[in-house]
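Of the protein chains in this complex, all but one are displayed in their positions.
Coming up: chain A.
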Amino acid sequence: MTELSKTGAALGEPAPGNAPDAFLAVRDLKVHFPTDDGLVKSVDGLSFEVEKGKTLCIVGESGSGKSVTSLAIMGLHRLGARGKNVQMSGEIWLGGKELVSADPDEVRRLRGREMAMIFQDPLSAMHPYYTIGNQIVEAYRVHHDVNKKTARKRAIEMLDRVGIPEPDKRVDGYPHEFSGGMRQRAMIAMALVNNPELLIADEPTTALDVTVQAQILDLIRDLQKEFGSAVVLITHDLGVVAEIADDVLVMYGGRCVERGSVDDVFERPQHPYTWGLLGSMPRIDRETSERLIPVKGQPPSLINVPSGCAFHPRCPYADIPKGDVTRTVRPELQQVGGGHFSACHLSPEDRTRIWTEEIAPKL
């Protein structure tokens, strides 16, 4: 029971409206964008929790709603011109405060101090005409009443901390003078300058070489250990997930289709889409199998989301559940093991059989 209530937010407990125990709790989050073509349901009922000191990885194809989720937590959808054109509902609890209904000014105060974000493309998050140092100094002084000299010292310390060589010289460099990997480090320095309790990293290593990726993941891990922050890391690379996640959430078409501990999701995956992801991936650690097992077809439209299970047009097992339930009834997340949830109409027997007999042997 206690175990259930910890991970069972999707099942509606604890009751909506009450502050959860978890440090970050997202409940039934919906983010929709009205467009000329129709309503884009980028995120459509998503729930998860992250404890301090833990890392949740969100995986899924491009367009599945990963970035929209992270921007929602940061309160960035409601900014500027974009803000008029978004419909958001649900709850986002951060350290006992609910952010969806909170005043935007309040959310702004939290941003940068209690929660910070690392983006895929560091250039987009940095100002090209200010030195790296000035940008970190600004980020620090927004939340700390210190003079420039102290803030500069802090900036140098942070650059050193993320492994920039000669930080006292580099602090005066401009973003374009840094290589991709160094920019990513500088952005991490900027994100961490106020010791945030929640760090959201959206594809932080996707644009980087494996060698630099390994350096950055190492850095995020070390810093998390040191500061005990909660980390939400968004990626489409299952290798990165296996490396760094405590828990995993698999997204498809704006919803969670599977969620569980990293061991659950890699060793006992329960959803056909998760099987598809695992089968699509060439693996460096295994005998090269003859063929990859791709997921056929294309990712779904988020304007006309397929009826019933959104994955049904691509799912090889859509005909197994009786009747046309997969095409008419949307499967809800169900507990399939302690802290492990999956949204699929397949019976537990069918799932176990397909996984052990058909999928696992081919991976």
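Here is the rule we go by: a contact is a pair of C-beta atoms (placed from the backbone, for glycine too) under 8 Å apart; a residue touches a chain by one contact, two chains touch by 3 or more; residues count from 1.
As a working rule, contacts and distances are computed from a predicted model.
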item: Record-based protein name (UniProt) of the chain missing from this complex, from "Xanthine dehydrogenase family protein subunit M", "Protein arginine kinase activator", "Osmoprotectant transport system permease protein" or "Peptide ABC transporter ATP-binding protein"; value: "Peptide ABC transporter ATP-binding protein"
item: Of A:I164, A:C315 or A:L346, the one touching the omitted chain in the full complex; value: A:I164
item: Contact partner of the left-out chain, one of A:G75, A:G133 or A:G181; value: A:G181
item: Of A:A155, A:V193, A:I220 or A:L278, the residue in touch with the unshown chain; value: A:L278
item: Touching the absent chain when the full complex is considered, from A:L76, A:L123 or A:I293; value: A:I293
item: For chain A, the residues touching the chain missing from this view; value: 61-62, 159-165, 167, 179-182, 209-215, 217-218, 222, 226, 236-243, 245, 262-263, 266-267, 276-285, 288, 290-296, 298-299
